[in-house]
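Note that one protein chain is taken out, while the other chains of the complex remain in position.
Let's look at subunit A:
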Amino acid sequence: MELVQMQKSLQDYTKSLFLEGVLDSQFLQLQQLQDESNPDFVSQVVTLFFQDSDRILNDLSLSLDQQVVDFKKVDPHVHQLKGSSSSIGAQRVKNACVVFRTFCEQQNVEGCHRCLQQVKQEYYLVKNRLETLFKLEQQIVASGGVIPAMELGF
């Protein structure tokens, strides 16, 4: 009974993530790619994403705090972040990155700072949510259940 409830709440939670726009269809595709041969694919990728993103955000903060901001350095970082967030379906991070890049092109330091904050905010949000999601999944797995497959609408 409890397991079913847990499964249901996981489903609801996942759905809410989509509705909030934290995740997009790409994440569903990721989940689809996960199978018996590679059972931890999603978490692996997401962990990779967390590692990368933490590093990138750190670098970005450092770069932007400099007296003279080297936008040639900043832009590839943002591009990287955009690519990886897009790959895991963290679309709000991705969108923030898109805006960030336009500011980079304009060499707008203030805008970049604002965007960095925005990106960070979105990143922590998605990180938080995904961690919760994985925690829920782990709970289900721990209690011997199966993670319900999301329906694919895309």
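The definition used in the following text is that contacts are C-beta pairs under 8 Å (C-beta built on N, C-alpha and C of every residue); 3 or more make two chains touch, one makes a residue touch a chain; residues count from 1.
We adopt the following convention: contacts and distances are computed from a predicted model.
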Among "Translation initiation factor eIF2B subunit delta", "histidine kinase", "SNPC1 protein" or "Septin", find the name that the UniProt record gives to the complex chain excluded from display.
"histidine kinase"
Give the residue, chosen from A:43, A:87, A:108 or A:139, that touches the chain omitted from the document.
A:87
Subunit A, residues in touch with the chain not shown (by the definition above):
15, 18-19, 21, 24-26, 29-30, 33, 35, 38, 41, 44-45, 48-49, 52, 76, 79-80, 82-84, 86-88, 91, 95, 98, 151-154
